[in-house]
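Below: one structure, written as structure tokens.
With one protein chain removed, the remaining protein chains of the complex are shown where they sit.
Going in written order, the chains are labelled A, B and C, and every chain counts its residues from 1.
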Amino acid sequence: MPGMDTPFVQVQPDGDRYGRPSSGWRLRLYIVIFEADTRAGRLFDLTLIAAILTSVAVVLLDSMASLHARYGALFNVLEWFFTLAFTTEYIARLACVRHPTRYARSFYGVIDLLAVLPTYLAVLVPGLHALMDVRVLRLLRVFRILKLGEYVAEFGLLTQALAASRRKILVFLAFVMLVVLVMGTLMYVVEGPDNGFSSIPVSVYWAITTMTTVGFGDITPKTDLGRVIASMMMLLGWGTLAVPTGIVSAEFTVQRLPRETTTRTCHECLSEGHLPSARFCRDCGAPLPPWQQDARGRR
Amino acid sequence: MPGMDTPFVQVQPDGDRYGRPSSGWRLRLYIVIFEADTRAGRLFDLTLIAAILTSVAVVLLDSMASLHARYGALFNVLEWFFTLAFTTEYIARLACVRHPTRYARSFYGVIDLLAVLPTYLAVLVPGLHALMDVRVLRLLRVFRILKLGEYVAEFGLLTQALAASRRKILVFLAFVMLVVLVMGTLMYVVEGPDNGFSSIPVSVYWAITTMTTVGFGDITPKTDLGRVIASMMMLLGWGTLAVPTGIVSAEFTVQRLPRETTTRTCHECLSEGHLPSARFCRDCGAPLPPWQQDARGRR
Amino acid sequence: MPGMDTPFVQVQPDGDRYGRPSSGWRLRLYIVIFEADTRAGRLFDLTLIAAILTSVAVVLLDSMASLHARYGALFNVLEWFFTLAFTTEYIARLACVRHPTRYARSFYGVIDLLAVLPTYLAVLVPGLHALMDVRVLRLLRVFRILKLGEYVAEFGLLTQALAASRRKILVFLAFVMLVVLVMGTLMYVVEGPDNGFSSIPVSVYWAITTMTTVGFGDITPKTDLGRVIASMMMLLGWGTLAVPTGIVSAEFTVQRLPRETTTRTCHECLSEGHLPSARFCRDCGAPLPPWQQDARGRR
Partner (left out) sequence: MPGMDTPFVQVQPDGDRYGRPSSGWRLRLYIVIFEADTRAGRLFDLTLIAAILTSVAVVLLDSMASLHARYGALFNVLEWFFTLAFTTEYIARLACVRHPTRYARSFYGVIDLLAVLPTYLAVLVPGLHALMDVRVLRLLRVFRILKLGEYVAEFGLLTQALAASRRKILVFLAFVMLVVLVMGTLMYVVEGPDNGFSSIPVSVYWAITTMTTVGFGDITPKTDLGRVIASMMMLLGWGTLAVPTGIVSAEFTVQRLPRETTTRTCHECLSEGHLPSARFCRDCGAPLPPWQQDARGRR
């Protein structure tokens, strides 16, 4: 899905990507829904936040047996009310942008659809309506619209750091998967179904539980050999736990460190990246203009 | 509440903030209570530490059924004794400062009040008297008064590093909240009340238990699909665990790095990056302007 | 075992190490099996990946009681089919390289043998056939052959960072072992067999569970003293958890830092610290000797 990989880094209102209509009721609707500079637009956003939070609260409360018994009917009405409201909003969004498919396929378009689908699906499969909760993800967009710029920038830095170490983390996860599969199989052979390791997938689940130091304790080794292997796995998990932390720490630290090289450009050969203290071009030997020696290169 | 955000960074006695009285019995009381330079003042502080520790010990011992059965009456007497003593002290503090409301609304003023309230409230709601334990927080002030200066400075560096990464951590927590809500709901739908996931809030509680790698094991997935989702959550939690650690690590590392170079510029040769303590240009030997020499360059 | 310590760092096809035959059917076989530049070679690799994944899936499914009851016979046939296929491949690999023993003793040679052994051993010891799963490790080689170069490089950096901190981690593990043995013994004495600490090895297993923050909860302290010791162990474990993470973080951070400056010296003005790629002195503009320009300065 296009745009899905960088939903948080971008700071300007996302509506622009779907095409701002030029005039008429569509433009008026667009300004209210996608922009937050007018009174109506801001009111719309605040109403939306309130509606999202209320509807999520309704789902949470409805899931509690005692409250469901007493207020089930009310919760049901509210659920349908919010679902119809969000459906109307979704259709309005589709209607007022110039490229509806681009919106429908964007990160937030998918979230908006997922926010209303469960109620309709629950008519067929009753249990699903709790999934309506995913509409809480809609807050991501609203937060952005509300000009929480600085927070968004932090989010950008976070995702940037994670994205930079993406490959390392993937390689690491692949390695963990191999270890967990081999270790889980080993424990299945050693402990066997009698001690709760009922199948290899269950043993792998247990191995993940152990390596990540979660340790539910619903399945535990009973034999001596099993406990020896489990001990080694725990120590190994402890060690490997250090790897993703180390990767992310390094990323954050590098992000915070000063960049030794500057954007200084030699006027003769146009080469870049000279040290802040350099007086001559390292590529052609021509003198560098002294006024380039500024403070921005160093923190 | 004013002053609440930086209670540990400040090193001088906090009494100054509330106004030192100019003369009379209030000044004498002030010197004993808020200052630690006189014999009486130091004695007062030591007595206070002993009283706080003893009263907390009493609450701890009283909560143990076997000891309560035997010494309950004694503990009750001690509890009231300490509460009355701390109440007197609280009133004395209010009486001797020039701005009582400023004290009452400060971090330590609130703690001092919370330290005596539970005993009185327990007359109405019996269970509350255990909360008297919050008076242990009063030690924070006493530690400060006892000139444990270096430790306080460390605390200052710690809070400074945490404060610097405050926004990143908040953004991160918001993200975790979203993930935990969505994942908890998913598990509620997949596992259902029969397997212990009795409501969405309980499932969210379980999701937090799992993502933070605590893993009590009082609620555990029983279905295959639930275990697959739980496995993914654990690996995800493992990964996200790396984020706050990375943020704080980066902060501490940057804090520890020497800021060797400054933006000081030689007026003769315009070279930059001189040490904060340098008095002559390292490139041409010309004297550097002395007003450039400040302490802020070095930590 | 030679080559076992750096199986991931090397990027070129590993076959070269075992000797490429010069001509005949052995060369043709070698090109198909060990190289991936021809159509047949690539087809062979893809078939191998599919076969490995399928055979592992068969082992996983076969371990589930309900599926074993219904499809056990089919799974058995598939298992033997894959084992015979992999055995044939193993013999073919041995046959076509010039130094069969060098291959047989290499990291991947051992894996290839371990991938087929369990099925044969299971004829004698029934439970062992699940160990066939280790053949999933064969994917490591195939990934390499498929030119996933960048990922391999990441893996190389990971293993390099881990290798660099190998000794520190070993020393640390030895220390943890001592602590865990002493603490486990202490808990065995304090809690005793009645509270689940049935022997010192079991207590040591519990101590590892606790120090690594896994905390299964199958064995827990019941006495007051035991809980005090356990609390101290948990805080200690928390602290020591920081050590491997710190080691790896430091390693990754150092790896990520730019090595901006070298020991290159200008022959004219004897200034140092020029960028590895510099061709002229940044201080006097004189040309730097070109033989100083090597790649090792930059990572």
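Going forward, a residue touches a chain if its C-beta (ideal position, glycine included) is under 8 Å from a C-beta of that chain, and two chains touch if they have at least 3 such contacts.
Bear in mind that the values here come from a model prediction, so they are computed numbers and not experimental data.
Only one of B:78, B:176 or B:189 touches the absent chain when the whole complex is considered: B:176.
Residue B:252 is the one among B:34, B:75, B:197 or B:252 that touches the chain not shown. Shown as candidates are C:26, C:42 or C:227; the residue that touches the absent chain is C:227. Although one chain is not displayed, subunit B still touches it through residues 56, 59-60, 63-65, 127-128, 130-131, 133-134, 136-137, 139-140, 150-151, 154-155, 157-158, 161-162, 169, 173, 176, 201-202, 204-205, 208-209, 212-218, 241, 244-245, 247-249, 251-253, 255-258, 260-261, 273-275, 277-287. Looking at subunit C, the residues touching the absent chain are 167-168, 170-172, 175, 178, 181-182, 185-186, 188-189, 192-193, 198-201, 210, 213-217, 220, 224, 227-228, 230-231, 234-235, 237-239, 241-243, 245-247, 249-251, 253-254, 257, 261, 263, 265, 270-273. In the full complex, subunit A touches the hidden chain at residues 213-217, 245, 249, 253, 277.
Note that only the chains that are shown with their structure count from here on.
Looking across A-B or B-C, the interface that copies A-C in more than half of its residue contact pairs is found at A-B. Chain-level centrality, scored on Cα centres against the all-protein Cα centre, points to A. Counting the residue numbers used at the interface between subunit A and subunit B, under half appear in both copies, so the two copies meet with largely different residues.
Once the centre of each chain is set as its mean CA position, subunit B and subunit C turn out to be 41 Å apart.
Residue positions of subunit C with contacts to 2 or more other chains are 213-217, 245, 249, 253.
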